[in-house]
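The other protein chains are all here in position, but one chain of the complex has been omitted.
Chains here go by letter, A and B, matching the order in which they are written, and residues are numbered from 1 within each.
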Amino acid sequence: MSDSWLLVIGLEVHCELKTTSKLFCGCPNKFGDEPNTSVCPVCLGLPGSLPVLNQNAVEMAMAIGTALHCDIRPSTFHRKNYFYPDQAKDYQISQYDEPINVDGWLELPDGFRVGIERAHMEEDTGKTTHVGTSGRIHGADHSLVDYNRSGVPLVEIVSAPDIRSSAQARAYVTELRSVLVATGASDGKMEEGSMRVDANVSVRRSDGDPFGTRCEIKNLNSVRSVGRAIDYEAERQIALIESGDRVIQQTRHWDEDAGKTQTLRSKEDAYDYRYFLEPDLVPLVPDAAWKGAVADALGMMPAERRARLTELLEEADAETDARTEQIATVVDLGLDDLVVEAIAGGVPAGLALARTANEAATDAEAARKLDPGSYVTLLAMEAAGTLSATQSKAVLAELLSAGGGDPAAIARMKGFEAMSDNTLSVAVTEAVDALPEEWARYCAGEEKLAQVFIGQVMKATRGQANGKAVMAELQRLRAG
Amino acid sequence: MAGAPRLTRDDVAHVAALARLHLTDEELELFTGQLAEVLDHAADIAQLDLTDVAPTAHAMAVTNVLRPDTLAPTLDRDEVLAAAPSVEDHRFRVPRILGEAP
Partner (left out) sequence: MTAGRSAVDLAAAVRSGETRALDVLEGYLAAIDAGDGEVHAFNLVTGEAAREAAVAVDQAVAAGQDPGLLAGVPVALKDNLCTRGVPTTCSSRILDGWRPPYDATVVTRLRDAGAVMVGKTNMDEFAMGSSTENSAFGPTRNPNDTSRVPGGSSGGSAAAVAAGFAPVALGSDTGGSIRQPAALCGVVGMKPTYGTVSRYGLVAFASSLDQIGPFATTVADAALVFEVIGGHDPADSTSLDRPAPRVLSVLDEGIQGMTVGVLTEFLDGVDADVVARTRQAADACAAAGARVEEISVPEVRLGLSAYYLIAPAEASSNLARYDGVRYGLRVDAEDTTAMNTATRSAGFGAEVKRRIMLGTYALSAGYKDAYYDQALRVRTRIIEGFDRTYRRCDVLLGPTAPSTAFSIGAKSSNPMSMYLSDVCTIPSNLAGHPAISIPFGTGDDGLPIGVQLLAPALAENTLLRAAAVIEAAAQSTAGGGG
């Protein structure tokens, strides 16, 4: 990309709320099922049916607004009128000029704040399948509609045009996803469509210039495609301008396979949505008590949780620089409480973080359900040298797959007897005796050879020896 | 509307397309005249200065009507699909769609 160009990016993220029922009716909020089974008169748009707002969806929207530092305001619903077969009423009920959440911000891990213009509620559409050779809309012979998704509650989070690079856009989506999961409003599964991203992209020469003409890119279903699509689109716009052409305001579709954006429609084709206040719903006016209750129920947000871990590691004097990624991982996976408990239980901070970020993270869902007590016990055994690292990892794997248990009992079952100091000492002496040349070089200061002896001892004890204890014994022998 | 141009055939044709209605030339002519007459009558309110008056969309002022997040019975799929003009694979079948959803 030409260095002289600057990007201006705003993101619109649609987030499906994980309520039990749909936004305006009591149908199940799940749509992997058999087509057209989670439907009723309301979400099918049958004549005479009327919507009634789901209280839990409202509270999830308020939780999102609270987490994004928005003002939670009195709000209304409008009808957005357009014909499309997946739209059961041929209008979408959506918040329009009076959204529930306005004027917030999201802080990225590097401290940069992205403004949030609004986060409003709306209903999802049904799902259209295109039948024909391509499986896509163009060239399809006909299409089929399933209304299971019709009326699923969404919150659309609209950022300010504050984002300046594709990397920052990726960081925003990643952080927003963590926040949405932390509020309990979303499962954050982008790959399953529970978060969908549209990006508004424009380019300009310098910071002082007005924004360039923007294009909206739709169909970004992963953090990776957000980055790729923005980069592609920026290059496209720059190439246009540099060749003397101009950017036309339009909506473009990201083709993941082709790695390209393609024109969907231009501004001239803009729909006339004829928004008007939805007469079948009444205004939503949350009072201070209600807003307070939602805020009180909200747990710590990822930024705060990362700060908490960083602080604990600093207190423990563990090197934090290298730990940033591990901290992000455990917070993102919702495993940070395990780390905090382990540190509180006396486990060295570095070990607590490493085991959680590296091993527990491989099955985060099981780890989240783990009894923190048994997790702390296991790590304490490892820290005390009762279990080697290898043994500890094996016990943890068992704990995760079995959904819990007593670490000591599992260790016994696996035959992980703690090795006595004497046995260890014998094993180290045998290793030293077997490799006299290496021992001499180690004694001369070739430190990395310690690994050779540790490996030898591990082999001889079938992984039961504690690496740190072996190291200590080697140093004792050398010093002695 | 005060001083606004009278409704034209083109306006009516545009509105008919938005509403997915096809009008014959005769209908277009007839409806243009009839709708213009209604809008002429509405000039009595279009001319009023009501800038300080709040609009009323709901006659009765009610707020915060909510339902608990609980499940209610769904419809029987066979009954739902029996009402449809065309069905394939338990889905509503429609002819090809010309463009993506907005």
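Methods note: a contact is a pair of C-beta atoms (placed from the backbone, for glycine too) under 8 Å apart; a residue touches a chain by one contact, two chains touch by 3 or more.
Treat the numbers as computed from the prediction; the structure is a model and nothing was measured.
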Residue ranges of chain A at the interface with the undisplayed chain | 41, 44-53, 79, 81, 83, 85, 88-91, 143, 145, 272, 274-276, 279-282
Where does chain B touch the missing chain, residue by residue?
-> 1, 4, 7, 11-12, 14-16, 18-23, 27, 31, 34-35, 37-39, 41-42, 44-46, 48, 50, 53-60, 62, 65, 67, 75-76, 79-80, 83-86, 92, 94-98
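Just so we're on the same page, only the chains that are shown with their structure count from here on.
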Distance between chain centroids, defined by C-alpha means - chain A, chain B (Å) = 40
Within their complex, chain B touches chain A through residues 18, 20, 57-58, 62-75, 77, 80-81, 88-97, 99-102
Touching chain B in the complex, chain A uses residues 19-21, 25-28, 34-41, 44, 52-58, 82-87, 125, 128-132, 137, 140-147, 218, 253, 264-265, 271-274, 276-277, 279, 281-286
